[in-house]
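Left out: one protein chain. Kept in place: all the others.
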Amino acid sequence: MSINATPTGADVAAEETRRPAAVPKQRGGRRKPPLSENKKAERRLGLLLCAPAALVMIAVTAYPIIYSVWLSLQRFDLRFPDQREFIGLENYVTVLTNEFWWTAFGVTMLITVVTVAVELVLGMGLAIIMHRTLIGRGLVRTSALIPYGIVTVVAAFSWRYAWTPGTGYLADLFSDGAPLTERASSLAIIMLAEIWKTTPFMALLLMAGLALVPEDLLKAASTDGATAWQKFTKVMLPVMKPAILVALLFRTLDAFRVFDNIFVLTAGGNETSSVSMLAYNNLIRGLNLGIGSTMSVLIFITVAIIAFVFVKLFGTAAPGSDDGERR
Amino acid sequence: MAVETTTRAKLRWGLLDVLVVVFALVPVLWIASLSFKTPATLTDGNFIPREWTLDNYRTIFDTDQFVRALVNSIGIALIATLIAVVLGAMAAYAISRLDFPGKKLLVGVSLLIAMFPQVSLVSPLFEIERQLKIFDTWLGLILPYITFALPLAIYTLSAFFKQIPWDLEKAAKMDGATQGQAFRRVIAPLAAPGLFTTAILVFIFCWNDFLFAISLTSTERSRTVPAALSFFTGASQFEDPTGAICAAAVVITVPIILFVLFFQRRIVSGLTSGAVKG
Partner (left out) sequence: MADIVLDKVSKSFPDGTVAVQDVDLEIADGEFVILVGPSGCGKSTTLNMIAGLEDISSGELRIAGQRVNDKAPRDRDIAMVFQSYALYPNMTVRENMAFPLRLAKLDKETIDRKVDEAAKVLELTSLLDRKPANLSGGQRQRVAMGRAIVRQPKAFLMDEPLSNLDAKLRVQMRTVVSRLQKQLGTTTVYVTHDQTEAMTLGDRVVIMRGGAVQQVGPPQELYDHPKNLFVAGFIGSPSMNFLHAAVQDGELHTALGKVPIGDRVRRELESADAPRELILGIRPEHFEDAELVDDDTRRRGMEFEAPVDIVESMGSDKYVYFTVEGEKASAAELEELAADAGAADFAGAGGNLVTRLSAESGVAEGQSRRVWFNLEKIHLFDPANGRNLTLHEGRAAGALAD
């Protein structure tokens, strides 16, 4: 048992110069570092293990974001590359005074607020069903996972064909026109598609919170004379509050990115574009990197503000942000 | 719940169950139904096909467009999943087990990325990838997929790793194992179910992506199925692509349905464990 715990460069070197007959060397206090070999090895290993993940994440997000800010300060249209020049905040003025931007922003906000609110209610119901149902729990959970897992574009096509007059089973049932060609009904269908797709995810996050409510607490509330509704509002909701806030935060930020459903359902027609859709159109369709990047930066800032509001105002605990429990 | 109401309670829960199942399945069944319809009955608006056909499937598998996209989808998702899970596992192990500087920063950064608006990355990545000549390549999609899958992988895996009792690693060390051996022989076998679950979640994420897929590709070379769907034209330019789109949609839904059917329990535990604090 003369092998060292962590072969460092020095050890390897020592290994080479060691004679075959040499006795197993003892590691003593040759160096006197404040941290022992163990501790240092642990820190080294920790950094080493995290480095690849951290590098990839930083390379693919941090650098592009900075680059994006740089692009947003330029006039840069790939169709007219000669006109590329630094123009300061002019792009921001252009975007922020543009009514398309504000329409898209309004649409995005509307979709975010409505879908998250509806999902919270439906998700809570679904969570309770998945958590407490007496029969067919596996079946319910499996079915609920399908909307979560399914490719958004596939679901969006399903909704599109369902609401296309002639083809769809829903179009003729609920309206006589073409619902996807009118703004209000289009938005409603987009929201329906979003809600269908993400309610299960919300429900799963809430179910995690439900599992934290001790069964004894509910029994105690029952013996104390609480009705089912009182048990829900006075016992379950307070215990679940952290889980609810995390679910809301996740879903709000996710809803704000809405793109796939709109792309397939309306392609942004009839003023149903979201900010993501608008940025995409400027960028990939319009090839205007300057304006597209400006929108990207604005979206990023909005999301940061939403996250900040959640964390600071509501005290949402970021999941996984527990302190190192090594003690 | 009182005993005498058991039957009624069961009935009530049963009804709710049915509601959930219908709610979840109808859109999926609808697109499946469309994919089996003949061109003549495609626009009859009937939920169940009057005439069944497999022509749509034959069509898509005959066209290079779809097969190529399917290969891209599978290849890109698998590679991205593999890399994200390996890197995520390393980081999650370090986060849940080791003490090192910058740990909180890493957790914070991955949380930030989890909430990041992907569209904000589209413009810089578009430009950077063009400069690096990886635009419209597998690598060009794999990189952002790994990046956005990593937070998911790290969270889920650290939740799983934290469930493995600390003492086991200590015990392994006392039994004469190095840190590496402790990981390989004690922690890894216990972490395998968690790794598997995480892989499924990450795969679903990559399989699902649409925004990057249409923004960072321009040809069939690396376009994945979700992106290719919107470029579908059917067998010829003039044919209605609806049947083909639906068939393709069903094909890429099959793996998801299989995952959900076989690994429901794992997926649920993976999604919920990562979400709850501690």
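Here the chain labels run A and B in written order, and each chain numbers its own residues starting at 1.
In the analysis below, a contact is a pair of C-beta atoms (placed from the backbone, for glycine too) under 8 Å apart; a residue touches a chain by one contact, two chains touch by 3 or more.
Computed from a predicted model, the values in this text were never measured in an experiment.
When the whole complex is considered, the residue among B:10, B:173 or B:266 that touches the unshown chain is B:173.
Think of the hidden chain as still there; on chain B it touches residues 165, 167-168, 170-178, 181, 185-186, 189-190.
One rule holds in what follows: only the chains that are shown with their structure count from here on.
Chain centres here are Cα averages; for chain A and chain B they lie 14 Å apart. The touching residues of chain B, when paired with chain A in their complex, are 6, 9-10, 13-14, 16-17, 20-21, 23-25, 27-28, 30-31, 34, 42-43, 45-47, 87-88, 90-91, 93-95, 98-104, 106-111, 113-128, 143-144, 146-147, 150-151, 154-155, 158-159, 176, 178-179, 204, 207-208, 210-211, 214-215, 225-226, 229-230, 242, 245-246, 249-250, 252-253, 256-257, 259-261, 264-265, 267-268, 271-278. Chain contact summary for the complex, chain A toward chain B: residues 1, 5-6, 39, 41-47, 49-50, 52-54, 56-58, 60-61, 63-65, 67-68, 71, 126, 129, 132-136, 138-155, 157-159, 161-162, 166-169, 171-172, 196, 200-201, 204-205, 207-209, 211-212, 242-243, 246-247, 249-250, 253, 256-257, 259-260, 263-264, 275-276, 279-280, 283-284, 289, 292-293, 296-297, 299-300, 303, 307, 317-322, 324, 326.
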